[in-house]
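One protein chain is absent from this view; the other protein chains keep their places.
Chain naming follows the written order as A, B and C, and within any one chain the residues start at number 1.
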Amino acid sequence: MRAILQAEDITVRFGGLVALNGINLSVQEGQIHALIGPNGAGKTTLINVLSNVTTPTTGRVTFKGEPITGLPAHSATEKGIGRTFQNILLFAGATVLENVMIARHCRTKYGLLEAIVRTGNMLNEEETVRQKAFQELEFVGMADKASTIAGNLDHGGQRLLEIARALATEPSLLLLDEPSAGMNPQEVNSLMDLILRIRGRGITVLLIEHNMQLVMGIADVVTVLNFGEKIAEGTPKEIQNNKDVREAYLGRGIQYA
Amino acid sequence: MVRRGMWASACGPDVLRDAGTCGDVLCGSDVVHWAKRGVCMVVQLIVNGLAMGFIYALAALGVVMLYNALGIVNFAQGEFATLGAFIAYSLIAEMGVPYPLGFVVTVLIVAAVGVLFERIVYRPLRHKHFLTVIVSTIGVMIFFREFERIVWKPIPRFFPDIFEGRLITIGNVVIVPQHVFIIGVALVLMVSLYLFLNKTSVGAKMRATAQDQETASLMGVDVEKMIVLTFVISACLGAIAGVLFAPIFFITIDMGGTVGLTAFCASIIGGFGSIPGAICGALLLGLVEVFAAAYVSSVYKPAVAFMLMIAFLMFRPRGIFGEKVSVKV
Amino acid sequence: MLKCDSLSVYYGKTCAVHDVTFSVPEGKIVALVGANGAGKSTTLKTISGLLRPSHGTITFNGERIDGMRPRDIVARGIIHVPEGRRIFPGLTVRENLEIGACLRCDDKTSLEKDVEHVCQLFPQLAKRMNQLGWSLSGGEQQMLAIGRGLMAKPKVFLLDEPSLGLAPVLVEKLFEAIKQINAEGLTILLVEQNAYLALNTADLAYVVENGRTVLHGAASDLLKDENVKRAYLGG
Partner (left out) sequence: MGRRTRCAVAVGVVTLLAVFPLLGVGPYYIRLLNLAGIYVILTLGLNFCVGMAGQISYAQASFFGIGAYASALLTLKAGVSFWAALPLSALVALVFGVLLGLPSLKVGRYYLAIVTIGFSEIVRLVLLNWKEVTYGAEGVKNIPVPTIGAFTLNTDLRYYYLVLTIVLFAVFVSIRIVHSRIGRALHAIRMSDLAAEVMGVNTRYYKILAFALSAFFGGLAGSLIAHYDTYLHANSFNFMESAKILCMLFIGGSGSIEGPIIGAVGLTLLPEWLRFLKDYYMAIYGVGVVLLMSVMPSGIRSLIPQLARFVQRLFTNKQRAVRSEH
């Protein structure tokens, strides 16, 4: 096994606030890696750093052995890092299919003139875009909703669409920010199945989650953050029995008379 | 159809520049040392620049208060100034109302327009896309201009000088009393606005509403009323700027546009959303404009504000006092 | 005292709260427990008048309050301390507190007394009276938010995620203060993601899942419930 992504000594400061403090994280290829911790622990900030949305104050990120810190976010996507957003960030006015088609952008090449002249190459690429977009919708089970306006989907549907959209960028690492938020237990079950199927495609998954059932059920490795610092890392079992984690997050430690 | 430049008339009769160089005439007859004449001109230019700066500052305060409270920029803001100037002209010059009374009545009328603006233009657009808001305020701007064109006809009006052409002479320095008057009124207004916002409970409620409408309503603040009040203050500041500005230049339909856009530039230079920043930015712009017109070229005066603003956006986007804006994902 | 009956709330087309029913007896701490996005905060926002329910009723001391303006609800003594503290960053601590009391037409001395009271409860705030809100630490901001709510002399307190992003030590202190406020006679409806903490603090609790109340009972019983343990306590 080898690390697909390596973050070294990541520190992020916003003004006086330290959001992340010297985090080291290594994600192994082909695994499901969960990131847990209380709200405000810096999990989303870390995901933002890994997807190059936020530039860290110090530290470096290497993806497949190549440094990616400081690159614009779209080139991280091109290199194979896909992501979803905690506060669902869909193209709400566009249809479900259009949402996924936009995500194929970095896997198509034709330019302005080809678009105007409509060369054969352009038409081929467009055909592939449509096919692949449909495939991803089928993969997450939303093909029947292709022409729905994304903003009109229910919460669970929007989360799935975000995943389909991220998959359409052909990532080798998928970052999921609270994919189960707002889903009911049945939806969570099928989400767990979906995440396993994503790994089955050879895609490494790094996810932020609050739902312990999901984390403990499918994660290979769990990292716990608290106050911008890594307080524990290990298998789900190890984490559950870790005293620090219970105090900071799971909450066993706080007792009242 | 003759299409007129928006600022064409504003840069035409450059009264300011004449006032600035009048030192040549007044000091020149004496046997004054050249350098001394230079100094006296600089002092006069500073007074001119500050006067202009304070007018921009009043308008900029209106812009910033509205932006802080509602997150919108009203591109028709400058029209409050034009409207104020025209109404004051009608009341004072045409109907013979005494200046102080005319001034107050003008401000009251424009305040009422501010209330209407909130009801008719802002409310229906509250949660719309910012582009829609921008286009809508263009509509308002067109309406105001055409309304003024119909009522006051497109003839430049000259507002009577309340000081009847007297000049203040201190040594070799000649100062136009209107400039001093502008600086005085603006200072008094700023101090009272500061006291109102910071020392009264209504002021605190207004600031609370500006910072977080939802939470303010959870505290029992009447958010709607505070928003209307913000519009009223913003409109009043515009109107006052217009009335003060009127005696310096001709009153034209384009006048407010210049003041309004310069005020935006000033608030950007100061750091958008910062009240002290807007004031400093406005004073800086007033001074730079006057000095550039006197020493470089008056032809490009209307663009000075924009050039300075673009320079700031390029090299110091936070402005003089602005805080760092961070994007939240 | 406060009752919600089959409450449903929509955000646009998506249903955030679906048939939520619960009641808050006087003098008790009642907790709403559930995962992120389960509809707990939406419920609180609906009670305080920020959102309008599409179905169901909210009654306070027998009077229907659903659909009222937030102002009128505040005037009846229901105070919502919002999620994420939401203190006014550009106002001083004292001004923040005074805004909290803005619907009371009290004189200066009684206001001053209440400010004193808040300072006794949270001694850290006393030292920072003239600082601006944003300069406070997270814990102090939460204290200020609660203090600001107390200034309105509430009858019912709606607390939304008070432990959010706070260090465990601070959380402990904060919850002691909450218990103290309750002991002084204030009824509290608590929304908390940390189920363990919530169940340890509350007298009664309701479990909310996907915008429905699925389980309720005495907090101590729920703490022992196997399902609750598995879903929310990570056990």
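In the analysis below, a contact is a pair of C-beta atoms (placed from the backbone, for glycine too) under 8 Å apart; a residue touches a chain by one contact, two chains touch by 3 or more.
These numbers come from a predicted model, not from an experiment.
A.B. asks: Give the labels of the shown chains that the missing chain contacts, considering the complete complex.
C.D. replies: When the full complex is considered, the omitted chain touches A, B.
A.B. asks: Considering the whole complex, which of B:Ile134, B:Ile155 or B:Val296 touches the chain not shown?
C.D. replies: Considering all chains, including the one not shown, the answer is B:Ile134.
A.B. asks: May I ask which residue of B:Ala112, B:Leu167 or B:Met307 touches the chain that does not appear here?
C.D. replies: B:Met307
A.B. asks: Looking beyond the chains shown, say which of A:Glu8, A:Glu29 or A:Glu126 touches the absent one.
C.D. replies: Touches the omitted chain: A:Glu126.
A.B. asks: For the chain that got dropped from the picture, name the residues of subunit A it touches.
C.D. replies: Output for subunit A: 51, 53, 72-75, 77-78, 83, 85, 89-94, 98, 101-108, 110, 112, 115-116, 118, 122, 125-126, 129, 165, 169.
A.B. asks: Tell me where the left-out chain touches subunit B, residue by residue.
C.D. replies: Per the touch rule, subunit B residues meeting the hidden chain are 3-8, 67, 73, 75, 120-121, 124-125, 128-132, 134-136, 138-147, 149-150, 257, 261, 264-265, 268, 272, 299-300, 302-303, 305-307, 309-310, 313-314, 317, 327, 329.
Everything that follows uses one rule, which is that only the chains that are shown with their structure count from here on.
A.B. asks: How many angstrom lie between the CA centroids of subunit A and subunit B, rounded to a whole number?
C.D. replies: About 49 Å separates the centre of subunit A from that of subunit B.
A.B. asks: CA centre of subunit A versus CA centre of subunit C: separation in Å?
C.D. replies: 32
A.B. asks: Just give me the whole-number Å value for how far the CA centre of subunit B lies from that of subunit C.
C.D. replies: Here the centre of subunit C sits 45 Å away from the centre of subunit B.
A.B. asks: Among the residues of subunit A, pick out those that touch two or more other chains and give their numbers.
C.D. replies: Not one residue in subunit A touches at least two other chains.
A.B. asks: Which residues of subunit A touch subunit C once you look at their complex with the stated criterion?
C.D. replies: Going by the criterion above, the answer is residues 38-41, 151-152, 154-155, 178, 180-185, 210-213, 216, 227, 240, 247-248, 250-256.
A.B. asks: So in the complex, which bits of subunit B are touching subunit C?
C.D. replies: Touch list, subunit B to subunit C: 201, 204-205, 207-208, 210-212, 214-222.
A.B. asks: Which of the residues in subunit C come into contact with subunit B in the complex?
C.D. replies: Contacts found on subunit C: 48-50, 69-71, 74-75, 79-80, 82, 86-91, 95, 98-100, 102-103, 148, 152.
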